[in-house]
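Every protein chain but one is kept in place in this view of the complex.
As written, the chain order gives the labels A, B and C, with residue 1 at the start of each chain.
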Amino acid sequence: MDFQKILSEIQQETEPLFGQGKAANYIPALSEVQPRQFGMAISTVEGERWSVGAADTRFSIQSISKVFALAAAFRIWGEQIWQRVGKEPSGNPFNSLVQLEYERGKPRNPFINAGALVICDQLLGKFPDLKTEMLDFVRKIARCNDINFNPEVVESEAKVGFTNAALANYLKSHGNLQHDVATVLDSYFHLCSLEMSCCELADAFLFFANRGKTPDGKQVLTLSQSKRLLAVMLTCGFYDEAGEFAFRVGLPGKSGVGGGIVAIIPGRMSVAVWSPEINRFGNSVLGMQALELFTTKTEISVF
Amino acid sequence: MDFQKILSEIQQETEPLFGQGKAANYIPALSEVQPRQFGMAISTVEGERWSVGAADTRFSIQSISKVFALAAAFRIWGEQIWQRVGKEPSGNPFNSLVQLEYERGKPRNPFINAGALVICDQLLGKFPDLKTEMLDFVRKIARCNDINFNPEVVESEAKVGFTNAALANYLKSHGNLQHDVATVLDSYFHLCSLEMSCCELADAFLFFANRGKTPDGKQVLTLSQSKRLLAVMLTCGFYDEAGEFAFRVGLPGKSGVGGGIVAIIPGRMSVAVWSPEINRFGNSVLGMQALELFTTKTEISVF
Amino acid sequence: MDFQKILSEIQQETEPLFGQGKAANYIPALSEVQPRQFGMAISTVEGERWSVGAADTRFSIQSISKVFALAAAFRIWGEQIWQRVGKEPSGNPFNSLVQLEYERGKPRNPFINAGALVICDQLLGKFPDLKTEMLDFVRKIARCNDINFNPEVVESEAKVGFTNAALANYLKSHGNLQHDVATVLDSYFHLCSLEMSCCELADAFLFFANRGKTPDGKQVLTLSQSKRLLAVMLTCGFYDEAGEFAFRVGLPGKSGVGGGIVAIIPGRMSVAVWSPEINRFGNSVLGMQALELFTTKTEISVF
Partner (left out) sequence: MDFQKILSEIQQETEPLFGQGKAANYIPALSEVQPRQFGMAISTVEGERWSVGAADTRFSIQSISKVFALAAAFRIWGEQIWQRVGKEPSGNPFNSLVQLEYERGKPRNPFINAGALVICDQLLGKFPDLKTEMLDFVRKIARCNDINFNPEVVESEAKVGFTNAALANYLKSHGNLQHDVATVLDSYFHLCSLEMSCCELADAFLFFANRGKTPDGKQVLTLSQSKRLLAVMLTCGFYDEAGEFAFRVGLPGKSGVGGGIVAIIPGRMSVAVWSPEINRFGNSVLGMQALELFTTKTEISVF
């Protein structure tokens, strides 16, 4: 298949959607990004790579980092991570406290903020210096040594992160955080502040398409573990729009409010797309459309 | 692959789970079934068929019938069905009224009871004699002329179906039912009362594995439509346990409180399993385990 | 105190509020009422009576009838009525299903619709011909033999009463209705359709101000029972605006969507007011204001 041609078509066909969404603006670092940008990149298990547009521009990956944290925790603790966080779609916005109350402090899944905080707390049990450890982990799986946190984003998140502080305190009140609220939040904000490009994200997620193994042979997860996290991505990866994404695109993936989305075609490739304007659910408007066009044009989906 | 051997192993390995669940007993017709039964059947797009255990015993398919209704409605009305029913996982039990109130009478998806009632109502707009029509439809896609409703089940459901009557009335109060509450409920109860065996279910669902086409060439859904409904099955097909099923099994499917589950391996086959004892979410205990063993042993999943 | 003068002042001072609310229009019988009407009546335990405006015009008392049903049930069954209905303010609209689900079919109080349905069901256990019995009861305490149901209202309510049908079915599904859904609804709709004037309502409620005893010496409730129902009126009598009414008016009372409100000054008098335009909570705009003016001008309140 001529993926380069397909990417170009997608870029052209999604362009008319500029303006339908709005870039996240709750912190300065996000609102300062030029909103009408678009980039897309593909990495295959055979080692091929294609890209279009601003595919090398780094952006704030935000919630996409939750997959890195989840993979790291699953790798270490295995199935026992599910004792403190569920794996069911939430049917509620990513930052809802309601469900947390009804379920007595056990977040429904690791991709809502509360769940990601619990994952960070679990990781802190193994890695007291979690920030360094995670940076290292991401650099390794992306094979790129200059990926970094954005300290301005961290600072901004901390300044306005009252909902996350509410969630962390609430988890703590239910005994579902072992470390200090401040430490957990700091780790979490750092992870959210990671900056990567589409090309780097496609590379970093490739092991999910490759039976849990990176191109250079590192077994990040077992095949079974990799499949299981792909299932969690498919059912929970798009906030309150997981069903819509599965319906339209038919691929497991994860989005972030920075406008990035990564999707996986098991056994074949990873696809990353970025465009800052997001819809009311927090998902990139052009990104969703680009991935729908991709699966339509290629007839590739998991279904 | 020697599917016959795999089915036999699965039968043996799931047997120890008898007693962990409990057969549905809210109506006499269901509670009278001998609970410790197990059957499993596979139909492939190449026309092969395997089965084990009580695969030819008919049972009450209950909510599995929601897929038939959805397919029929999607086939006729296309994407416009989503104006009155969502396609997001619900995060709540199948018969919850709560979500319906918060979302003002638009059910979250077609597989919770409220959603299925709306689908029936839509179908009634095309087929005033919906019961006959649906029986005909199911017989055709299963290529089996003696599939039937169980009138005792219909009667029992009607007698105890107060939650469903509550849901239907609530939908009506929000203007999301066009036909009489009684007519919609009667159609719905009839569909739930359909009796089919694992072999018949595997056959009837085969078109989902075959790009929307039955073995005898009838195009039930377009490829795109078929994929889309598979996505809805994966994210919403198992009540409040959709995430768990995707995680453990990794296949789109649908379960019923009669103990049946059908799962699809796109492009390859359909698998039906039946065992009456269900867990607290309404899903067959041995059925879930059987499908997990199937994907483990065969390494087949969509991920 | 010159109550006649006070009533006249109130009539004048509330007039500018016409147009701020909107008459209930969910059934024809209510929407056909001329909205800009106002009546108010006082009955004292000493036998004095004052009134102003359309105080002799009958209107649909709607939810005010819930007090009659509650008093009748409390009189017969005493404290055991609370096994099936609570006495806490609901914090939700009068017809919410949400709370009912969280509390497993036990309505929070007898003044939300679900609670009133349970009270009707309890009364049916004593009075198979509940409609006749209640009509008789109301006529007696109001000392007025031509108070009647409005059959058109009953018919209309039945035609559009899908939310109430949903509530009744849901109660039934939780085993909290012993009689037929249809019978309970029919009794309930009849009670809501009662037509009375302000003067009649003030008379009928006078026993609450008079230690449970009617002017002609009939002990409807014991003193303690009467006080207890006044407490329920104060905390639950105004749907989701009970706190606001207590705050502004400081009297126990009950409102109806027909625009009527009755309030009690324990030991002294009952006050009824009517004006069809209601606010978004279902309470009469001029009625609320009239009662606030009344307690301000007279400095009478329970506090």
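The rule is simple: a residue touches a chain if its C-beta (ideal position, glycine included) is under 8 Å from a C-beta of that chain, and two chains touch if they have at least 3 such contacts.
This structure is a prediction, so every number in the text was calculated from the model and none was measured.
The undisplayed chain touches these shown chains across the complete complex, A, C. Across the entire complex, the residue among C:K22, C:R49 or C:K87 in touch with the chain not shown is C:K87.
Looking at C:R49, C:R75, C:H174 or C:K227, the residue that reaches the missing chain in the full complex is C:K227. Residue-wise, the contact with the chain that is not shown comes from C:C236, picked out of C:L7, C:L100, C:C236 or C:V285.
Checked against the full complex, the one of A:A23, A:V154, A:V181 or A:A263 touching the unshown chain is A:V181. Of the options A:A166, A:L223 or A:I300, the residue whose C-beta touches the omitted chain is A:A166. Summarising the interface, chain A meets the missing chain with residues 96-98, 100-102, 162-163, 165-170, 172-173, 181.
Annotation for chain C: contacts to the undisplayed chain at residues 86-92, 99, 108-109, 223-224, 226-228, 230-232, 234-236, 240-244, 246-248, 250, 252, 266, 296, 299, 301-303.
One rule holds for everything that comes next: only the chains that are shown with their structure count from here on.
Chain contact topology: the protein chains form an open path, each linked only to its neighbours in the line. The distance from the centre of chain A to the centre of chain B, with each centre set as the mean of the Cα atoms, comes to 32 Å.
Our note on geometry: chain A versus chain C, Cα centroid distance of 55 Å, whole angstroms. Spacing of chain B relative to chain C, judged by their CA centroids, is 47 angstrom. Multi-chain contact residues of chain A (touching two or more other chains): none found.
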